[in-house]
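In what follows, a single structure is set out as structure tokens and then discussed.
All protein chains but one are shown in place.
Naming follows writing order (A, B and C), and every chain is counted from residue 1.
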Amino acid sequence: MIVQMKKGAQAKDIKYLQDFLIEKGFGIKDASSDTLCLFGILGDVKSLDMDQIKVFPGVETVTRISSPYKLASKAFKQDPTIITLKNGVQIGGDEFVVMSGPCSVESREQLEIIAKAVKESGSRILRGGVFKPRTSPYAFQGLGIEGLKMMREVADELGMAIVTELMGTEHIDAFVKYADIIQIGARNMQNFDLLKAVGKTKTPILLKRGLSNTIEEWLMSAEYIMASGNEQVILCERGIRTFEKYTRNTLDISAVLAVRELSHLPVIVDPSHAAGKWEMIEDLSLASLAVRADGIIVEVHHEPEKALSDGAQSLKPKKFEQMMERLEKLSTVLDKKVRR
Amino acid sequence: MIVQMKKGAQAKDIKYLQDFLIEKGFGIKDASSDTLCLFGILGDVKSLDMDQIKVFPGVETVTRISSPYKLASKAFKQDPTIITLKNGVQIGGDEFVVMSGPCSVESREQLEIIAKAVKESGSRILRGGVFKPRTSPYAFQGLGIEGLKMMREVADELGMAIVTELMGTEHIDAFVKYADIIQIGARNMQNFDLLKAVGKTKTPILLKRGLSNTIEEWLMSAEYIMASGNEQVILCERGIRTFEKYTRNTLDISAVLAVRELSHLPVIVDPSHAAGKWEMIEDLSLASLAVRADGIIVEVHHEPEKALSDGAQSLKPKKFEQMMERLEKLSTVLDKKVRR
Amino acid sequence: MIVQMKKGAQAKDIKYLQDFLIEKGFGIKDASSDTLCLFGILGDVKSLDMDQIKVFPGVETVTRISSPYKLASKAFKQDPTIITLKNGVQIGGDEFVVMSGPCSVESREQLEIIAKAVKESGSRILRGGVFKPRTSPYAFQGLGIEGLKMMREVADELGMAIVTELMGTEHIDAFVKYADIIQIGARNMQNFDLLKAVGKTKTPILLKRGLSNTIEEWLMSAEYIMASGNEQVILCERGIRTFEKYTRNTLDISAVLAVRELSHLPVIVDPSHAAGKWEMIEDLSLASLAVRADGIIVEVHHEPEKALSDGAQSLKPKKFEQMMERLEKLSTVLDKKVRR
Partner (left out) sequence: MIVQMKKGAQAKDIKYLQDFLIEKGFGIKDASSDTLCLFGILGDVKSLDMDQIKVFPGVETVTRISSPYKLASKAFKQDPTIITLKNGVQIGGDEFVVMSGPCSVESREQLEIIAKAVKESGSRILRGGVFKPRTSPYAFQGLGIEGLKMMREVADELGMAIVTELMGTEHIDAFVKYADIIQIGARNMQNFDLLKAVGKTKTPILLKRGLSNTIEEWLMSAEYIMASGNEQVILCERGIRTFEKYTRNTLDISAVLAVRELSHLPVIVDPSHAAGKWEMIEDLSLASLAVRADGIIVEVHHEPEKALSDGAQSLKPKKFEQMMERLEKLSTVLDKKVRR
């Protein structure tokens, strides 16, 4: 961390701040020139609040020169983290993993139809919401724990793993028992109580990027989970909120590259929530493969117009199969492989 | 809700959709012309998902012509909602209410010094965080329930009410017992489990706007609380996330006007989190009064450079007193009054 | 266009607005129900200002149901527009076109080194700036017309076409004389005088998306050029401004899909300006090919650290060659072909 003092800062101000830092165990490295008063703070500045230093009298700017996260950083761990699920699927390795299924679990029958279809097309992780974060209190809120058990049964019959969203700490035991991957949704990316709670489990966590959170904040939320003891975190880019409203959100495809540069954690893409239009899912999935994401999570429904949520962005099984064929074909000339 | 069918939509597609709607109890009002196939959906469309209708074959666009919230809307209740606290302060009436105090409660001594100072300057609601939503897991996380009890004691001694943030459902009973206003923070604005939980209490709720949530989504979150039974909701504009980084967030002062147009709920401004710079707080507070907000919530600290959080945006007691003087003076020529 | 009147709008208000519209030659189609007063405006509403209608007394909302552009729309022209340059390169056909070269033309020597290198790797359109839109008045502003002539000579020697940015109407004749494609930069996307001026030429125009312009506004700017008589417009997505600052801009890859859905005009991607980091260019170019963009425009420099502008996002010739190889390989399994 580098501190620049204002022109005309008084000696006593400089001393006041440096004494404060020394008392906290940090070192000071002066870097002043004739025209500039500047010094570096040495030591583990991770716990130091940049904004706090700015408040000291005479301070002009404070600049961070190391990342505020550690466990999630590539500096800490060079090798890519690979997460292995009970059914053998590996996330973060050389496979391009496809998670798919309905937005909401609506009934046993609906779930079975969709699960069988996506399994047949080569997907081995079943997605489905049983607690739904809906903007409106009047919209369908999900089947709850009953839906979760239903997912487990259907997945077991097909040899699939399941990923589903946990919205609060209340049901965490059931999720640990039944789910293979616990999803933290975009709206809860900075629900720190929830992050700490899932950090105490041993279940892999799918951490969606918040709709207006920076890449750094996203990695800080991963750090919360990891600092609590759970290092199996999968990041998921799902579009950010911008001024452009043609798509539901703006898919930040470059974020996949950024995460790979900054972190060792696997990162997948959710083209369904990013675009909000099923017509775009296939092409955006191909783009995700082209930039070497570790996979995608895609919504599929056999009767999208009757879906209880997100019908507009759900692929029909036939379209899903077509997408899988194109992904497989594309992967023949790439390092990441689509297996089915 | 108005549905426009694509040019060349088939009669069977139109019938399929209209039958689906009629079966759900809605009426249909045709509005087609020679060149356009268009119809309105009649009935209580609040529970109807616009995006779902778009999925039906042949649909071009779907347009909502009524707001998706009801209890929070001015159409539902014309008169402004006035919330009366136990210590007599009214929010939403003709008083411009000033909530103030430290970002975090750090110690009994710190809290007393600050509380006495702001009380003396005319503030009758004490703010203070005891569970802190911090981006970094390594930053100070708050004193917890002990801090909450401390706030209650100090407030009682001074005849003040208290407002403090609840981060999860776990501690809701303690908050109902000790707090006069429960704050839902920006990061939890769409933590729907939490909204439902506080909606079942009888304590007034301060609902901060999410950092990238639209005014409509904000009112939908108020609707969640109200639909659960608690109609005492105070809205709080605290700045939105934009491309501009000179300020911590961008204060959306127009949102105060928008809320007053759309809703009967009181709305206050948090200039501290919006600006992130103490130098701007005074002027932004004057602007809030000028646009007839129902109040402000402001961070105050006697030693901001040693504050455990948000020092950069905290006013010293002397500056706070100066701000109160200017607010009082300004209010002499306005309808909203600053009392002290 | 659909007009919804307020509850309680008076008959005279409705008549006042409808008379105004009828006088202007529009038709009216009533669509009211018991609870709603609603009517459609029939005719060529392209010239009608939606916002103006909102001002009439008693109007609640006005909704546009057709696009505000015509010549640029797919409804107007179904077949993709293919633009053929003098050197035979076609943009908008089955070839994935690669435009490349230095950010700024700095000297004859620099230009030749880079042009030969990119030509060798298969690029047949040379990019290069001679008038530079620089944020700072103290930064290098370009070689001007001399640089343009230099580009023409070097390109002719190598059989390449050239694309270069025009910043004002003053130099338009020289650009028509020397350039194969005239670029309108992001900052000038709504410089309507400039759009009209280039609309009067017969030279193909590369229209970059403004850094915070919607897809609709971008197509409206294309419409400006086309309505002035020049239908050879190539659109270029180059990243939009968002809250995320890790990349220079946020590449809106979905915009390529949107343009293809809404328009017949070719669309290419500029990964260099989107990312601002050379490390990301290769992967983002692959993603552009995967979503079937019509090409890319990429910055290349043999000594990026000494470039007079945009060094950070320039590929060295060796990296460029590697990218071309990967693009070629990927294109073997796609419809768009990389030829070299």
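Odds and ends about this structure:
Just so we're on the same page, contacts are C-beta pairs under 8 Å (C-beta built on N, C-alpha and C of every residue); 3 or more make two chains touch, one makes a residue touch a chain.
Since the model is a prediction, treat every value here as computed from it, not as a measurement.
The chain that is not drawn here is touched, among residues A:Thr242, A:Ser272, A:Ser285 or A:Ser331, by A:Thr242.
The omitted chain makes contact with just one of the residues B:Ala274, B:Val298, B:Leu315 or B:Val338: B:Ala274. Interface note: of B:Leu251, B:Val298, B:Met324 or B:Val338, the residue touching the hidden chain in the full complex is B:Leu251. When the missing chain is restored to the complex, the residue among B:Asp13, B:Glu112, B:Glu216 or B:Glu303 that touches it is B:Glu216.
Contacts to the hidden chain, counted on chain A, fall at residues 2, 4, 27, 29-31, 33, 35-36, 38, 40, 42, 60-61, 63, 65, 212, 241-243, 245.
Residues of chain C that touch the chain left out of view are 20, 46-47, 49, 51-52, 54-57, 68-69, 131, 133-139, 167-170, 187-188, 190-194, 196, 211-212, 217, 220, 223-224, 227-228, 241, 276, 304-307, 309-312, 314. Although one chain is not drawn, its touching partners on chain B can still be listed: residues 212, 214-216, 240, 242-247, 250-255, 257-258, 261, 274-275, 279-280, 283-284, 286-292, 329-330, 332-334.
One rule holds for everything that comes next: only the chains that are shown with their structure count from here on.
Comparing the contact residues of chain B and chain C by number shows a mostly shared set, over half of all numbers used being common to the two copies. Among the chains present, the centre nearest to the common Cα mean is that of A. In this assembly, the chain whose C-alpha centre lies farthest from chain A is C. Averaging Cα coordinates per chain places chain A and chain B 27 Å apart. Distance between chain A and chain C, defined via averaged C-alpha coordinates, is recorded as 32 Å.
Centre-to-centre, using mean CA coordinates, chain B is 39 Å away from chain C.
Each of the following residues of chain B touches two or more other chains: 212, 241.
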